[in-house]
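Worksheet: the structure to be examined is printed underneath.
All protein chains but one are shown at their positions in the complex.
Chains: A, B, C, D and E, in written order; residue numbering restarts at 1 for each.
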Amino acid sequence: MYVGELLKNLDRIPSGVPGLDELIGGGFLPGRVYVVTGPPGSGKTTLGMQFLAEGAKNDEKGLFIALFETPDIIVRDMLRYNLGILEYVNSKKIVFYDLGEILLSANRELSWDELFKLLLEIIKRENAKRVVIDSFSLFESFVTNPEGKKKELGRFVRKLRTMDITTLLLSEMLSSEKYTDEYYLADGVIVLHHFMRNYQMVRAIQILKMRGVPHDSNLKRMRFTNEGITVYKEAPI
Amino acid sequence: MYVGELLKNLDRIPSGVPGLDELIGGGFLPGRVYVVTGPPGSGKTTLGMQFLAEGAKNDEKGLFIALFETPDIIVRDMLRYNLGILEYVNSKKIVFYDLGEILLSANRELSWDELFKLLLEIIKRENAKRVVIDSFSLFESFVTNPEGKKKELGRFVRKLRTMDITTLLLSEMLSSEKYTDEYYLADGVIVLHHFMRNYQMVRAIQILKMRGVPHDSNLKRMRFTNEGITVYKEAPI
Amino acid sequence: MYVGELLKNLDRIPSGVPGLDELIGGGFLPGRVYVVTGPPGSGKTTLGMQFLAEGAKNDEKGLFIALFETPDIIVRDMLRYNLGILEYVNSKKIVFYDLGEILLSANRELSWDELFKLLLEIIKRENAKRVVIDSFSLFESFVTNPEGKKKELGRFVRKLRTMDITTLLLSEMLSSEKYTDEYYLADGVIVLHHFMRNYQMVRAIQILKMRGVPHDSNLKRMRFTNEGITVYKEAPI
Amino acid sequence: MYVGELLKNLDRIPSGVPGLDELIGGGFLPGRVYVVTGPPGSGKTTLGMQFLAEGAKNDEKGLFIALFETPDIIVRDMLRYNLGILEYVNSKKIVFYDLGEILLSANRELSWDELFKLLLEIIKRENAKRVVIDSFSLFESFVTNPEGKKKELGRFVRKLRTMDITTLLLSEMLSSEKYTDEYYLADGVIVLHHFMRNYQMVRAIQILKMRGVPHDSNLKRMRFTNEGITVYKEAPI
Amino acid sequence: MYVGELLKNLDRIPSGVPGLDELIGGGFLPGRVYVVTGPPGSGKTTLGMQFLAEGAKNDEKGLFIALFETPDIIVRDMLRYNLGILEYVNSKKIVFYDLGEILLSANRELSWDELFKLLLEIIKRENAKRVVIDSFSLFESFVTNPEGKKKELGRFVRKLRTMDITTLLLSEMLSSEKYTDEYYLADGVIVLHHFMRNYQMVRAIQILKMRGVPHDSNLKRMRFTNEGITVYKEAPI
Partner (left out) sequence: MYVGELLKNLDRIPSGVPGLDELIGGGFLPGRVYVVTGPPGSGKTTLGMQFLAEGAKNDEKGLFIALFETPDIIVRDMLRYNLGILEYVNSKKIVFYDLGEILLSANRELSWDELFKLLLEIIKRENAKRVVIDSFSLFESFVTNPEGKKKELGRFVRKLRTMDITTLLLSEMLSSEKYTDEYYLADGVIVLHHFMRNYQMVRAIQILKMRGVPHDSNLKRMRFTNEGITVYKEAPI
């Protein structure tokens, strides 16, 4: 093991979310897998699209693997932001893969093993540098039994690293007090919070975990702006 | 994918609930599926009928699929509001489908697959633009086993979108802290809250999630008036 | 569907509980099913007997279906109130049906289907206008498996409506935070609360739900008086 | 049903616990079954022995059915109180039945049905007027499967009533927030509380439920004195 | 049953824990079984060794039955206290039984029945007056199925009483809010608490239950000193 090899991927992958890179020492690390989690309506899909748009802007191909939402609906919903998504879709800088359609048409359920193999095939074929899976939690609906998930997820993460692809797993938060397997296996965990205070919805982002990177894990104010999610330096309240 | 096609359904579907459209940027989006959830007695059925009456007023046919309540009881209970329901029922602008009767007479339980197929058939046959299912949570009583729900629900939602129908799934809230599958799969989630404060029942409405639409997700005061549910701009207390 | 038919049963069924009718717009609706729930010792049976005594006073026959308590014990316990129960029992204005005795002597358990059929038979035979079942929750002890309850309960409620009988289902509260199936299927839910405050037991009544009727759902002070349960206009504390 | 018959058992059964009878209108009712519940060390056995000693003082035979504690240990532990237990044991006014010994020697487990039959046999044979079962919750260890408990308990309670015996079921409190079947089936529930306040153990008694009797259900201060449990009129703190 | 026989064992068994005997009326009762429970690191093993050292000082043989810790490790860890353990071990006043080693070498799992028989055999053979089992909760790892525990534990406790041995069952606290079977079956329950207050670990001891003995059940300050656990008269804070 040489220092050279170790240092070669000290480059950062900018997130595309204004204010986020400053919390994680300049951006994501290449070849890593990150979890983005939060309750319904917290902005996970939006963050994922900002991530891909940022890559597309720099000519990196992005792949969005959709489980239940169809690509046209996602693109339609993103029109409210000035991210230029439509342009990138037309120029194939951002490619959608309607995995839900494939899985719904399949005549049988898959094992975790098969599912992850299928994902790797798609990712290889599209040859993207940035991948978003929306949502990772929904895979369980298509899998025969829940066992083996942790093990196969571990194998999947190992493979992604060898391919030098940066991946965001969007994940539905079941409870703010429970940590799921993904949290421990992923290289980082970003939590999108929303909570009531005096009957007002307060939104915040938090870097719960970020391996190999000095990071600020305090809650930060977050808002939906015309640029998508925007992160601010101060506490949410 | 063309901008034209994407923008063509930027029209809004007014909700029929005074004060609600202002929270969701003018109304619902066509071809989408929304969840309306809340505890017993929180006004879900009332909101659903306001939604159909609004359509009927504009000559859009509405379909109310009832699981346990019989149509005559629902209509009878709505007489306390000035919604003109009876007139719309007589002019067939609002059609009731007593699905409960059908399912109770059936001599076997259905799978989720069959249930959703049946729903699609009814919806197609009635050719309505607005659909309310009251209540979605009750389907579980008629289904052989709980598995496959998430997957088949995903398939159902995809189909509804291709038919350009706006649908409200009324859903019983089991716990205010748990998110169900519908919350993640639906395009929007409206929560009807009620809670005690100094032994007074306070009612509030909240737009928990609303895809593709800038929305206000703070709790808003809500009251039962002669017009049904009315939403106010201020916080509930 | 004609307005005439819809309006014909706008009559109200007085509850017999001083102060309660004012909270529910004059009384119960005929042909409907209501749940009365609360913890042990909260007054469910007393409320049920007040309901029947009120009917008996107006020459309406009342039927009390007892699951575990024997009729003589119930009557004995009601002697502490000035409800005239004994007189009504002797004049057969109030009839007790010791269903517990029947079920305990049966040599096998019933399905939900059979149980509800049996209940309907008893109700038809006695030809009563008011029915109290004490307690609905105890049926589960006599039923082979818990499945099918929701569905068969839905069927039962539909039947009761066609018979123009007003029914109270007394139901044991398992937890103040969980809603049971009956809450959603019934036309109304009345909750008898008791809670500690400074080591004093405070009692309150709440109209959690009441379909088709404008109602006050705030907690109201409630006390046991010589007339049974009495409801007051103010908050419990 | 005649008033005479109903009123004949309006006599009260004094509890033997100083201060308790005043909370329950003079004492227990004859022929009824009461639950006494509380956490470990809260005084359930002591209360049960006071109940039997009070009867013995008035020449009523008392029966103590012990599940795990052996009679000699129970008597030994009661020597710290001035209840005269030893004298009553020697004069057979209080009889112990070591049911635990019988059940531990049995070569098979019983069904709930058989267990309750056995209990009724013992009670009949001993011909006592007051019965204490310590502890009712422990029966589950000796029973093949938990099903049927509620039903058979209901049957048992019905039988005890016809025998004009007053019974206390001592019951281990599993959680202060959960109500068990016995609570609903019994004619009364007495809760022995203990809780921490400023690191001091505070003890209190509460009449959670008492059928047919006007009662005070506020928490009352309770202490262990030389006379056993003593109940005071004021709140515990 | 004669008073003489009952009173013969009114002697007390000093606990060896400075300050503890004053809370329990002079010490433990002979022939009884006590539970000592607490979270990891709360001092259960230390308390057990103090109990045995106190006996050894008065020439009573003590037996320590170890489940997972090996005797040499336990003795080594006790060297930090001035209890003279090493001396007592060498003079065989304190004997260790490495039951874990036996059970780990066994080629099959035991039933609760067999396990308790084995324990009784060991206790009889060693002829000790004081016995500590560390830890009772770990037995479940060696037992084929969890059923029958309560019953067999009841049988075991009965046997120990006839042998005039005082026993401490050290038990891991799973949750401070749940009571386990041992709590109800044992003659006494001592709880070792630790909790955070202003980020300081506060330690306390509490006599939750102590049959036949007037006792102080308030929380008392507790500290690890050179003499092992020491109990103070005042509240922990």
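The rule we apply is simple: contacts are C-beta pairs under 8 Å (C-beta built on N, C-alpha and C of every residue); 3 or more make two chains touch, one makes a residue touch a chain.
In this text, all values refer to a predicted model and were calculated from it rather than measured experimentally.
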| item | value |
| --- | --- |
| For the chain not depicted, the shown chains it touches | A, E |
| Touch with the omitted chain, as defined above, among E:Ile13, E:Ala53 or E:Val75 | E:Val75 |
| Which residue of A:Tyr183, A:Tyr199 or A:Phe224 touches the chain not shown here | A:Tyr183 |
| Residues of chain E in contact with the chain not shown | 39-41, 67-68, 70-73, 75-80, 86, 89-90, 100-101, 104, 135, 137-138, 140-142, 172-175, 194, 196, 198-201, 224 |
| Residue ranges of chain A at the interface with the undisplayed chain | 1, 3, 5-7, 9, 148, 150-151, 154-155, 157-158, 161, 177-179, 183-185, 187, 189, 204, 206, 208-214, 217-219, 235-237 |
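The working rule: only the chains that are shown with their structure count from here on.
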| item | value |
| --- | --- |
| Third chains touching both chain E and chain D | none |
| Any chain that touches chain E and chain B | none |
| Rotation angle superposing chain A onto its copy chain B by C-alpha atoms, nearest 5 degrees | 60 |
| Centre-of-Cα separation between chain D and chain A, whole angstrom | 61 |
| Separation of mean Cα positions, chain D and chain C [Å, integer] | 31 |
| Per-residue multi-chain contacts in chain A, two or more chains | none |
| Those chain pairs that satisfy the touch definition | A-B, B-C, C-D, D-E |
